[in-house]
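In this view, the complex is presented without one of its protein chains, the others remaining in place.
To keep things simple, chains are lettered A, B and C as they appear, and every chain counts its residues starting from 1.
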Amino acid sequence: MISFASDYIAGAHPQVLKRLVETNLEPLPGYGEDPYCAAAKEKIRAACGCPQAQVELLTGGTQTNQIVISTLLRDHEGVVAAKTGHVSTHEAGAVEHAGHKVLELPQTGGKLRADTLREYIESFYGDENHEHMVFPGMVYISHPTEFGTLYTKAELEELAKVCRSCSMPLYLDGARLGYGLMSGESDLTLEDIARLCDVFYIGGTKVGALCGEAVVFTRNNRPAHFVNAIKKRGALLAKGRLLGVQFDALFTDGLYFELSRHAMEMARELKALFHEKGVKFYLESPTNQQFVILSSDRIEELKQNVTFSFWEKYDARHTVIRFCTSWSTTPEDLAYLRSVL
Amino acid sequence: MISFASDYIAGAHPQVLKRLVETNLEPLPGYGEDPYCAAAKEKIRAACGCPQAQVELLTGGTQTNQIVISTLLRDHEGVVAAKTGHVSTHEAGAVEHAGHKVLELPQTGGKLRADTLREYIESFYGDENHEHMVFPGMVYISHPTEFGTLYTKAELEELAKVCRSCSMPLYLDGARLGYGLMSGESDLTLEDIARLCDVFYIGGTKVGALCGEAVVFTRNNRPAHFVNAIKKRGALLAKGRLLGVQFDALFTDGLYFELSRHAMEMARELKALFHEKGVKFYLESPTNQQFVILSSDRIEELKQNVTFSFWEKYDARHTVIRFCTSWSTTPEDLAYLRSVL
Amino acid sequence: MISFASDYIAGAHPQVLKRLVETNLEPLPGYGEDPYCAAAKEKIRAACGCPQAQVELLTGGTQTNQIVISTLLRDHEGVVAAKTGHVSTHEAGAVEHAGHKVLELPQTGGKLRADTLREYIESFYGDENHEHMVFPGMVYISHPTEFGTLYTKAELEELAKVCRSCSMPLYLDGARLGYGLMSGESDLTLEDIARLCDVFYIGGTKVGALCGEAVVFTRNNRPAHFVNAIKKRGALLAKGRLLGVQFDALFTDGLYFELSRHAMEMARELKALFHEKGVKFYLESPTNQQFVILSSDRIEELKQNVTFSFWEKYDARHTVIRFCTSWSTTPEDLAYLRSVL
Partner (left out) sequence: MISFASDYIAGAHPQVLKRLVETNLEPLPGYGEDPYCAAAKEKIRAACGCPQAQVELLTGGTQTNQIVISTLLRDHEGVVAAKTGHVSTHEAGAVEHAGHKVLELPQTGGKLRADTLREYIESFYGDENHEHMVFPGMVYISHPTEFGTLYTKAELEELAKVCRSCSMPLYLDGARLGYGLMSGESDLTLEDIARLCDVFYIGGTKVGALCGEAVVFTRNNRPAHFVNAIKKRGALLAKGRLLGVQFDALFTDGLYFELSRHAMEMARELKALFHEKGVKFYLESPTNQQFVILSSDRIEELKQNVTFSFWEKYDARHTVIRFCTSWSTTPEDLAYLRSVL
């Protein structure tokens, strides 16, 4: 069945898979010590315009968030995030499992505003009892956010300024980073992100890879013995080549950006299609996730023909559902959706 | 360069990779809910002769050990293991990171003997202060062990008996299980293992897959909400298909056993070659890892031509090194080794 | 200087201290195995009208919350609490340090309303992605709350009903329980609390003891090997007598209730004094904590003569401060306060 259920419905981009096939029988060292990992890291540094960056390859998003956050936080600290942040809601408490609190702040369209953060910090340090509280130790944002929205360059600069002013690392979860960068409605480049964030990750799982996220530490701030930290958290792949070969392919000849651009074209057509059909938007995002409101009857009917995902109840008779495009969405998928909507 | 460095030097067995390619663009649900995962689990249950088994697919060995052990142990318990067990030594403290002690017992050729275990248990409960100590809560063994040795059926039955007598689950780490089963010197079948162990895993990473381990709970003893446990430990793959397709391929038409058998043939030839060349064995194992002793000079020379791995210092002038065969070892590899040894 | 800074400014009630002196040189077994612990537990069971209750003595409030919550929750669960709950704010992230999320809900006057809880639970299980979220596993309330407010019997019954309906233990933090029970504005008895809660603690540190909290498990639900759980969390006193003797004294001849009643009389006089002096209330609580608003100038002046505690900024020129009475407050203290206010 045609599916818009998520941006991870297909395997890897064919060019990525091709490279896995081509390199399959080469004998290589394990644990990320192979030349493909090295090449991938070098290409990512170049794409970020950040030659001194330290790049590490991990397998999935929750894993990446858990490892980055738990190794960067100090004992007395928690991570600040929007209440709707992925780490706050849909990671089964992975950060708390690692011993740290997620300090949840109000959000605006899925985003954490710099003034919300600033007021919270001031209030925290103004509280005479704060030594008995969890200290804000780093800031987590997702870009695109869980609602598909995007920070502007000005917003990210403002957030980074607040973070720097109190020596908190700013961490950007880029599970869908490619789709954000290629959105057309974003004024942020990958170089901007590398310049403004202390650490971020470039999502592979949702953007062309079978699995894999590339963490970029931009300030020579990778925790010491990071390989050991990954290993003790059960996240070190014996065949690190699986990640190295994929990211090497994604960052060769701009494939990562090209496939992201395709997904965004499909997203724009999807939006146009919803407008054309008079479907009501819950949230008309500038990226690859579109949230629309349909009646329960309509949803039941549509389910017979295409796959999408439940988001939340809207009212007694309506539900918010999410449609995703991705690198694997085709014009034919959209034509089919038009025919059944 | 020709490599005997480990049993994870190559990618996936070609037949496994072929299935990844063939299924690549099918839209599938995430998180292990796809039909390939279901098929793989069904085939594994059949191969184990254990229709009621609960099978879960994870990504790597340390991850699997950490998740299985930390979800099966209760608050007051630790895991008993041989001092040379993988969880005791080479997993960067992953079990302790999850909050539990590894209770290390003496080993015999890498194996935990039933009487060693029995004496320890008796001594533990005979100690009037044991309520202030870590309770033995489960037993970890690896098969093949870290030295490539194998439990006999009688030994495993004896261990299982001690475990049952004090209600401790017996957990078998089968990172190299295929090589053990096909060793020719083993009287244990996969059915025996499923019958005697409460939980075990069938290693994929070292036996034909890019990554992946299949955990088998044999007593309807999978921890509740296991998907949540995997997620909160950062180990849930969005594209669970990556594991499902691979294990489905490995357990179709006996591929897992066939490629293991090939690795064992290569191992026997490797042993013969060492004998022929008068190389001294440190440990002549019945499986795919062979440990030999060479002088430092000889090692330096050999390094120019083939890759192998450091094991431990033997004396001032000699070192123990390890050679592995695997599904990817070829007769040509061995011929080359003969020519340079 | 006269102090209203907290309800733990003095040592132990003289009768409690007297018993520590009288029993000081008796040789006793350690770790809570002494007859005073046994007697204290028996008297507490009687006071609760709950002969089958399991009573455990711990040292402090945060410790008690951390141990009770982390031993009762299962792997996939977090604890639900009001956003202003002590575990949510002023325990330095002790629950998260133990690996579990505090699921923070909106509060009403410091209390968690049954309908707020019910809506949250319904919304949680109505979310199709809830297997990737932290499950609500128990409910934490404080009584009196952090604002000195009290649950009515009807409110507690309603909360207990919601908890029972989804098999979540209801846990009541009674750090100041005596003051709540003797408030005069409460219709809840200790028996009611034992009947409605699955577990609660009777605070000693703030109510007459040097240290100590008595945890009451009312449903035969004390976690297995609880002594081991206490020990491994660093909370087992070698000289358990320190807790046993104190709670034995507090629950002999109703001392706990009598000294609480005294504190509440002092609280009523304190409130009357504030009214008399025209001091503006921030929150006129029915218990021993009173929150008033004073100008910064007035606060500076008052600080020269009495001690109280900062609560929060009210506006640019005013601050909320807290005055506590306790078993150690005397009429002379109040007379002095009258003279300087």
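Operating definition for what follows: a residue touches a chain if its C-beta (ideal position, glycine included) is under 8 Å from a C-beta of that chain, and two chains touch if they have at least 3 such contacts.
Source: prediction; values computed, not measured.
Participant: Out of B:Lys101, B:His143, B:Arg176 or B:Lys206, which is the one that touches the chain we can't see?
Facilitator: With B:Lys101, B:His143, B:Arg176 or B:Lys206 as choices, the missing chain is touched by B:Lys101.
Participant: Could you tell me which of A:His76, A:Lys303 or A:Arg317 touches the chain that is not displayed?
Facilitator: If we include the chain that is not displayed, A:His76 is the one touching it.
Participant: Which of C:Cys37, C:Cys50, C:Ile67 or C:Ala81 sits in contact with the chain that's absent?
Facilitator: Reading the full complex, the residue touching the unseen chain is C:Ile67.
Participant: With the missing chain put back, which residues of chain C would touch it? List them for me.
Facilitator: 1-3, 5-6, 8-12, 14, 17, 20-21, 23-30, 59-67, 91-94, 97, 205-206, 210-211, 228, 231-239, 241-242, 307, 328
Participant: Considering the whole complex rather than only what is displayed, give the residues of chain A touching the chain that is not shown.
Facilitator: Residues in contact with the chain left out: 31, 71, 74-76, 99, 131-132, 134-135, 223-225, 227-229, 231-232, 236.
Participant: Since one chain isn't shown, list which residues of chain B touch it in the complete complex.
Facilitator: 76, 78, 89-93, 96-102, 104, 126-129, 132-134, 309-310, 312-313
Keep in mind that, in the parts below, only the chains that are shown with their structure count from here on.
Participant: Name the two chains that are joined by the greatest number of C-beta pairs in contact.
Facilitator: If you count contacting C-beta pairs, the leading pair is A-B.
Participant: If you average the CA atoms of chain A and of chain B, how far apart do the two points sit, in angstrom?
Facilitator: Centre separation, chain A to chain B: 33 Å.
Participant: So, what's the distance in Å between the C-alpha centres of chain C and chain A?
Facilitator: Spacing between the chain centres: roughly 42 Å.
Participant: Could you give the separation in Å between the centres of chain B and chain C, each centre being the mean of its C-alpha atoms?
Facilitator: Computed from C-alpha means, the inter-chain centre distance equals 50 Å.
Participant: Send over the residues of chain C in touch with two or more other chains.
Facilitator: 76, 99, 132, 134 - these are the residues of chain C that touch more than one other chain.
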